[in-house]
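The other protein chains are all here in position, but one chain of the complex has been omitted.
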Amino acid sequence: MSTDTPPLKHLSAQGVTELIDDAFPQIHASGRVMEIEHIGPDTARVRMRLNDRNTRHGGTISGPAMFTLADFSIYAALIGRLGAPAIPAVTSNLNITFLMRPPPRDVIAETRLVRVGRRLAYAEVALYSDGGSEMIAHATGTYALAKPAEKQ
Amino acid sequence: MSTDTPPLKHLSAQGVTELIDDAFPQIHASGRVMEIEHIGPDTARVRMRLNDRNTRHGGTISGPAMFTLADFSIYAALIGRLGAPAIPAVTSNLNITFLMRPPPRDVIAETRLVRVGRRLAYAEVALYSDGGSEMIAHATGTYALAKPAEKQ
Amino acid sequence: MSTDTPPLKHLSAQGVTELIDDAFPQIHASGRVMEIEHIGPDTARVRMRLNDRNTRHGGTISGPAMFTLADFSIYAALIGRLGAPAIPAVTSNLNITFLMRPPPRDVIAETRLVRVGRRLAYAEVALYSDGGSEMIAHATGTYALAKPAEKQ
Partner (left out) sequence: MSTDTPPLKHLSAQGVTELIDDAFPQIHASGRVMEIEHIGPDTARVRMRLNDRNTRHGGTISGPAMFTLADFSIYAALIGRLGAPAIPAVTSNLNITFLMRPPPRDVIAETRLVRVGRRLAYAEVALYSDGGSEMIAHATGTYALAKPAEKQ
């Protein structure tokens, strides 16, 4: 990219967390499982803390928990980029491939927004075990953004 | 298909439920949310009961809850078809497309096993709101089956 | 569906073929490979004739050829349903899973439109070898429809 392009403005991890907490106060009813660690111009890093509900018998992380993390991390990246107007965004497709059986540890999602259009956004997510270097799952997702007119 | 083909044997909904309850007793810790209503030779119908955890502010069903249902219903269909040897099967890919915002009602998953090979199985799932005729989400999934040798 | 619902109007296979031939006269430059055999209210059946370009060394059908067929059959189904306004529709996602190695024969695509919204349509496609009963590949696709205002 040209170095003359001004850097994209984006919210901080703290700013995104506050917007989501305001909009969905109930999601932390059973404790804060998802922690937004970093937001960049088109990236998000989110940690899913290990708990009784996202582990499975035998000591691994459940697939639906990894889906939930991937989905949430794309949402966080979108709010980082677009701010409050992204709050009504909804997932339109999520495709997740499980690459290896993860150990029972926190899972880290590294999300990158590939394209943010007026109506659709597309992102990819790499999931890692905390401290591990091999990807445990990979997802791509498409989100439908609300039309500007609908927000008024 | 030829009418001379003997019908495939398969477990009943009750049989599949018992096998899963035995293998994963903890999944009903907070109440039985998933109910296997019917198992056919290569099909499963599973109901996800509405509760506080799968609904979202504003009265709709969360995307991760629908993913969980789709994933579980494929697993149930595999156990119906293969019996206990399918218990160690794991999801290798799940791709879900959300087609419309569902009302806050039970969700029904209709799963069809498209292909069951020695190592991989592929299925598709249609999700409906209870009593509704329009599909609210559609998923396809690939499962890795355990090698026969591993089961001995 | 209620039996009181009037049947959806749709074009015939001949009508869809003529619209596509008019819009894209060049696609048959090297012979007519894709033949639209049937159009229903939300279905299409398309045959891909075996030729030198879609076969692979060793006597099977190439993956890209099956992708091309799946993509084309969804397009044909959309034109069957929506008529000429669907001509500018473009593929936004196509996900194809190859289930078995097909023999060197014509391939039949059976497409079903799952949802046709104002801006997006979603369909699934089952591919069979001509005369075979086992699915050789399965695809799902999302198409972006042109906005009505753009058509004037």
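Descriptive notes on the structure:
Per-chain numbering from 1; labels A, B and C assigned in written order.
Definition applied: a residue touches a chain if its C-beta (ideal position, glycine included) is under 8 Å from a C-beta of that chain, and two chains touch if they have at least 3 such contacts.
These numbers come from a predicted model, not from an experiment.
For the chain left out of this panel, the touching residue among C:Pro41, C:Gly63, C:Pro104 or C:Gly117 is C:Gly63. Touch with the chain that is not drawn comes from one residue among A:Leu50, A:Leu82, A:Leu99 or A:Ala144, which is A:Leu99. Chain B meets the missing chain through residues 92-93, 95, 119-120, 142. By the touch rule set out above, chain C reaches the unshown chain at residues 23-24, 26, 56-57, 63-64, 67-68, 71, 90-98, 101. Residues of chain A in contact with the chain left out of this view: 1, 95, 97, 99-100, 114-115, 122, 124, 133-135, 138, 140, 142.
Just so we're on the same page, only the chains that are shown with their structure count from here on.
Between the two copies, chain B and chain C, the C-alpha superposition involves a rotation of 180 degrees in steps of 5.
For the self-contact between chain A and chain B, the two sides draw on mostly identical residue numbers; the shared fraction is above half. One finds 28 Å separating the Cα centroids of chain B and chain C.
Chain centres here are Cα means. That of chain A falls 25 Å from that of chain B.
Touching of two or more other chains is recorded for residues 95, 142 of chain C.
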